[in-house]
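The other protein chains are all here in position, but one chain of the complex has been omitted.
Chain naming follows the written order as A, B, C, D and E, and within any one chain the residues start at number 1.
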Amino acid sequence: MSNATMDNPVLTHIDESGQARMVDVSNKTATARTAVAEGRIRMSSEAYALLSAQQNAKGDVLNTARIAGVLAAKRCADLIPLCHSLPLSFVGIEFFTNDTDYTITVRATCRTDYKTGVEMEAMTACSIAALTIYDMCKAADKGIVLEQIKLRYKSGGKSGEWRNDD
Amino acid sequence: MSNATMDNPVLTHIDESGQARMVDVSNKTATARTAVAEGRIRMSSEAYALLSAQQNAKGDVLNTARIAGVLAAKRCADLIPLCHSLPLSFVGIEFFTNDTDYTITVRATCRTDYKTGVEMEAMTACSIAALTIYDMCKAADKGIVLEQIKLRYKSGGKSGEWRNDD
Amino acid sequence: MSNATMDNPVLTHIDESGQARMVDVSNKTATARTAVAEGRIRMSSEAYALLSAQQNAKGDVLNTARIAGVLAAKRCADLIPLCHSLPLSFVGIEFFTNDTDYTITVRATCRTDYKTGVEMEAMTACSIAALTIYDMCKAADKGIVLEQIKLRYKSGGKSGEWRNDD
Amino acid sequence: MSNATMDNPVLTHIDESGQARMVDVSNKTATARTAVAEGRIRMSSEAYALLSAQQNAKGDVLNTARIAGVLAAKRCADLIPLCHSLPLSFVGIEFFTNDTDYTITVRATCRTDYKTGVEMEAMTACSIAALTIYDMCKAADKGIVLEQIKLRYKSGGKSGEWRNDD
Amino acid sequence: MSNATMDNPVLTHIDESGQARMVDVSNKTATARTAVAEGRIRMSSEAYALLSAQQNAKGDVLNTARIAGVLAAKRCADLIPLCHSLPLSFVGIEFFTNDTDYTITVRATCRTDYKTGVEMEAMTACSIAALTIYDMCKAADKGIVLEQIKLRYKSGGKSGEWRNDD
Partner (left out) sequence: MSNATMDNPVLTHIDESGQARMVDVSNKTATARTAVAEGRIRMSSEAYALLSAQQNAKGDVLNTARIAGVLAAKRCADLIPLCHSLPLSFVGIEFFTNDTDYTITVRATCRTDYKTGVEMEAMTACSIAALTIYDMCKAADKGIVLEQIKLRYKSGGKSGEWRNDD
């Protein structure tokens, strides 16, 4: 099976005839792998104020989003069709609130010791945690936006370490 | 139960003591409801070219993403903790590719005839469809970004029609 | 939306451009609907004898298959991408064993009071129940065959009653 | 625990008192394992013609069925009660259309490096892919039949290679 | 179909031949229904003290358990084989901590407007919320006990109101 290389990148999920396929990882070696994804939720100042004002509210909203993100990481292969099921050693969800521009940044970190990377687990956990915040704040602001969900870091496997600090 | 109004918006998923809660819709009336969400996937020119060049590839990638989006809409209440399960009458996923800036816009439309809106179903379908495209193209570009996932349109229920053309 | 008619049958799950789509049932009326599907499992005389000989074995194998079939019917929309989620009023799984030709016929009956038919629920329940029997007997016969899984009966909806006694 | 042998086949999923049980694989060794299952969908000439005639239709129907099959393989242990969860290295779904007798043959190939075989994953993937084709073509022919779903090949584990070319 | 009455109670999930079956609710009428279940978690004074001492800990443990309970209620028909899927209007999980005997009482309330009761949804939500507390506290006390999980209240349907204040 051909894999993507620097010189000859290919879409590994598409076979020679252009059909979708799952990558065969039978001959890959398990290595320690980490992936970190981030995304940002931007809301109105009113919604942000409500979230911050009510007693305990921010804590419970963020914990609910964290739990949703952790569960989504574990269910990633059920959601993303060509992903492999894999045993996650760790899923962590952190939040960084910014009182100046009314945004919350979600960071999802996933780890495994397996044959494939955990980028999709991190990206999915980040997205579902962000959607949960949207859900819990949409009564105050339907126009909340999920912005710039992207992979920030990846290590392990043949391609080694990769970092995006944009 | 208090609901958000123009004059007195509240976070309906947070009770008086700041705890997360599901909204009680026992006394709400079922009405025809629609929600439309959109998001954009931005990739490198190289990844976009690969996607467009290979025989059938774009068709199969987009159909795979569509199927993932439809399945995710139906499973929304399983993923977003405080969402109500509801019977969807329709889920549609459309793609708009832009050869100039190497982006794909995903539009998800959901419909129901029920007591609650389908914003979360549309937002979740849109996000999972976009994540599926990320998954299938990440071998060629790990830096693909999911941008500006937001609600575009909503109708039905007490609050009536709402539109965001930003 | 165009629907299949006697004179002009179409593939309702394919739109004008040939793309997969979910049918929009927003404007359909809920009616009482039933569907019955059947399939047959053919095994070696040795496997069939084992199943019949061991104390209680047949009862527990068939009950396990029944439970698997009922659960699969309820999860049909999760498995068949373009199916609508719907509230099933009833799922029944019956077995007819034939000691002469070493076959077991599985019959699945599903009922709903909803806008779409329950053919897929019955077909899926029948298939998963049959696969469960395969699983539980495969140690004695890997060559077990699932034969002739088909819809037998359907009522309700615009097309009314349909029967296949082949 | 007794296992099936040539001389003394037993139903490994049934204990001494005839009760259903999961096989204990604690002491089994992980080996590379493959299983291939096949089944056939037979439809009317009219339905087959529609599938072939419409622009892109066949491609999207088969890709949708492929995605459903891959997802079902990953979820096999959720559907078949006594199956073990296992990490699949590969799931492949191929289709062979026969314009003469209006049939489509579905072939599902699964691979793992684990303690149990992947027959059930292949059989389940094949069945769900076939059911998805049924679903997408049933508007044109309710009488579509799923025929002869069976294991074709199996390798790995103590029993080694097994092949059924019937 | 025979139903349980005061004078002639039967096991409605068992048919005349003693086989498990799903109850057919095709002819039942939808009514507003509520069910309340309660259970108690008893832990060592040390574990209870840790839970209470650490900053925020109790809040996050209980919110995590609440989210798990709400999700479990929505997934009840997936877990309890002969339960009907139904649209829940409300799921609420409350906790009552008792500093004297180191117990936490979990109360789950479910509501629907449907043809069957929501006892199982309330019982399942209560159990999974309690298990989540066990999970999060087991590092400090493996001997935590779940005690007296039972239905407390039920209304709606033919049998009307029922209350258990034992």
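Definition applied: contacts are C-beta pairs under 8 Å (C-beta built on N, C-alpha and C of every residue); 3 or more make two chains touch, one makes a residue touch a chain.
Keep in mind the model is a prediction, meaning the values are calculated, not measured.
Of the chains displayed, those contacted by the omitted chain across the entire assembly are A, C, D, E. Where subunit A meets the chain that is not shown, the touching residues are 32, 63, 66-67, 70-71, 74-75, 85, 87-92, 111, 113. Residue positions on subunit C in contact with the hidden chain: 56, 59-60, 63-64, 67-68, 71, in rising order.
Mapped onto subunit D, the footprint of the missing chain covers residues 19-26, 77-78, 81-82, 84-87, 114-115.
As a convention for this text, only the chains that are shown with their structure count from here on.
In this entry, subunit C maps onto subunit E through a rotation of 120 degrees when their C-alpha atoms are superposed, rounded to the nearest 5. Across the two candidate interfaces, C-D and A-E, the one carrying more C-beta contacts is C-D.
Centroids of subunit A and subunit B (each the mean of its C-alpha atoms) stand 16 Å apart. Mean C-alpha position of subunit B lies 31 Å from that of subunit E.
Looking at subunit A, residues 19-20, 56, 59-60, 63-64, 67-68, 71, 81-82 sit in touch with two or more other chains.
Shown are all chain pairs that touch, namely A-B, A-D, A-E, B-C, B-D, B-E, C-D, C-E.
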